[in-house]
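I have placed the structure first, in the form of structure tokens, so that the comments after it can refer back to it.
One chain of protein is taken out of this complex; the other chains stay put.
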Amino acid sequence: MIKWLEENTPKLVLAPSFIAVLIFVYGFIAWTAWVSLTRSRLLPKYEIEGFIQYERLFASPRWETAFGNLFVFGTLFIVIAMVLGLALAILLDQNIRTEGAIRTIYLYPMALSMIVTGTAWKWILNPGLGLEAMVRGWGFENFTFDWLVDPDKAIYTIVLAAIWQSSGFVMALFLAGLRSVDGEIIKAAQVDGIPTWRVYTAIIIPAMAPIFLSAFIVLSHLAVKSFDLVIALTGGGPGYATDLPATYMYAMAFSRGDIGQAASSAMIMMLVVFSIVVPYLYSELRSKDG
Amino acid sequence: MVDLSLAQTPHQAEGRTGRLILRWMLYILLLLFALFYLLPLFVMLTTSLKSLEEIRTGDLIALPRDVTFAAWRTAWSEACTGIQCEGVRPFFWNSVLIAIPAVVISTLLGAMNGYVVAQWNFRGANLFFSLMLFGCFIPFQVVLLPMARVLGLIGMAGTIPGLIFVHVIYGLGFTTLFFRNYYVSIPSELTKAAKVDGAGFFRIFWSIFLPLSLPIIVVTVIWQFTQIWNDFLFGVSFSQAGTQPVTVALNNIVNSTTGIKAYNVDMAAAIIAGLPTLLVYVIAGKYFVRGLTAGSVKG
């Protein structure tokens, strides 16, 4: 008995978490999948009706906008945040005297919820109250910065605020990466007279491949889940030009009383996540076991 | 550390002035970005210190002419949420009561899980880890309704323990990930040697792994604390009168639908609500970057 206990301690330790995840993640996903096949409205119902909710979803112009926005927003957000994060990390890695302070300034947006900073952003981006009005007040009458109220450009303000929030974190990841690259190799390269930019492109950046992957995963997870951001900044507007799948789902489930529809949109979101995470997991676990 | 000044390029002839200009440009660039990141906080802070009259007439980024802390006092103890006019104070303590236990429990469980997955490889450990990791990505809106049902069944609906429970469950994915990636970089020979010496599972964890874990504990605690403190969705769904966290109170104050909008009180309430996480980042930010270096991203 004691021996058995000793041998199985690791499994026993994992068991509670394992059960919790099975129920509260996978059980709930299964529940959502089930509900997405029903005609649930205000509260969940359990009679299966087929793929009606998915048909409705794909016939909805609003979902089309939301889903399209996910790709525009997601791509811009991830690419810009990564490039900016890497650039800032490299700049900050040049023996900057006030590094600690600057790093904290770059990092702090991650600490605040968009519910908190959204109000300030809304002000700054509002043409009548914020930047535009201010610059015009300085005498530049033709200065325009009205993305927030332009249905075609409002999504870029969401991108801007999202980058503001997360790029500092990405910078921290890359900075950590830069510090862990083997200094000997770099010194050797420099002694050989290789120009600095070549040192970065040929040695340092390739060595940080795993960090690119981590940053990509963290950012795409933020992109898919982005919700507070939209609610605080535009409320999905103008019209529904800045809707994202997460806000679409929330609107259907809670303000429209259309839970079946919400469940089907959630399943599509989960599919997107799945297509990002599974390749990552595959590479991550293979390299470790290999 | 890469240092440009060490670079012995053949073009050294371009000389010191060139490098000095570069250096200046570097600092200016860094400063400009710092301004970009600081702008919203600056607007919030100055606005919270102005009177309503000054906000109406003044510039967005102008410094307050007469600094007044009246808005802060109102936000903390007088602002109305519904018919209760006690400011954010009672809700602030709810948040503390929710966040601290949830952070401690989820970090501890994450450490144990990470330790097992990284060091006690058995069949299925990787599967467990994959399942766990995927759980990080589940959109929280999805779990609201079934979770509400479960909380009702186990009698924790609307209570602070209920909220702690929810935060622990959905924090496990990330905490396990952090610790697993950190412990994976510790040579497994260490565990093997300890086992030969007769140390058991918990003994090894307690006296070998935990003492090594400070950097990653800092990272995990910061991450979890930020997530839980800033949560609105769970807070609004799984609370009842008396257990609402500070983010819900903030939302109630800011989202007034009528009346004169007291921007200064809104901003002060927002800063108060964000202060704990802000402090954690400012104080522990250094360890955060250090902790990331120490392992969480190496994996």
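The chains carry the letters A and B, assigned in the order they are written, with residues numbered from 1 in each.
In this text, a contact is a pair of C-beta atoms (placed from the backbone, for glycine too) under 8 Å apart; a residue touches a chain by one contact, two chains touch by 3 or more.
In this text, contacts and distances are computed from a predicted model.
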| item | value |
| --- | --- |
| "Probable sugar-binding periplasmic protein", "cytochrome-c oxidase", "Imidazolonepropionase-like amidohydrolase" or "L-lactate dehydrogenase complex protein LldG" - which is the UniProt name of the missing chain | "Probable sugar-binding periplasmic protein" |
| Of A:Gly100, A:Pro151, A:Gly183 or A:Pro206, the one touching the omitted chain in the full complex | A:Pro151 |
| Options B:Thr81, B:Gln119 or B:Asn264, residue touching the unrepresented chain | B:Thr81 |
| Hidden partner chain, residues of chain A it touches | 41-43, 56, 59-62, 122, 126-128, 146, 148-149, 151, 154, 231, 234-241, 250-251, 253-258, 261 |
| Hidden partner interface residues of chain B, rising order | 80-84, 144-145, 147-149, 151-153, 157-158, 236-242, 248, 251-261 |
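Keep this in mind: only the chains that are shown with their structure count from here on.
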| item | value |
| --- | --- |
| Length of the line joining the C-alpha centres of chain A and chain B, rounded to whole Å | 15 |
| Chain A-facing residues of chain B, complex | 1-10, 26-27, 29-30, 33-34, 36-41, 43-44, 47, 59-61, 109, 112-113, 116-117, 120, 122, 125-126, 128-147, 150, 169-170, 172-173, 176, 184, 200-202, 226, 229-233, 247, 250-251, 254, 266-267, 270-271, 273-274, 277-278, 280-282, 285-286, 288-290, 292-293, 297-299 |
| Chain B partner contacts - residues on chain A that touch it in the complex | 6, 9-11, 13-14, 16-18, 20-29, 31-32, 44, 88, 91-96, 100, 102-113, 115-117, 119-121, 123-124, 129-131, 133-134, 137, 164, 168, 172-173, 175-181, 183, 186-187, 190-191, 193, 195-196, 199-200, 204, 210-211, 214, 221, 224-225, 227-228, 246, 249-250, 253, 259, 262, 266, 269-270, 273-274, 276-277, 281, 284-285, 288-289 |
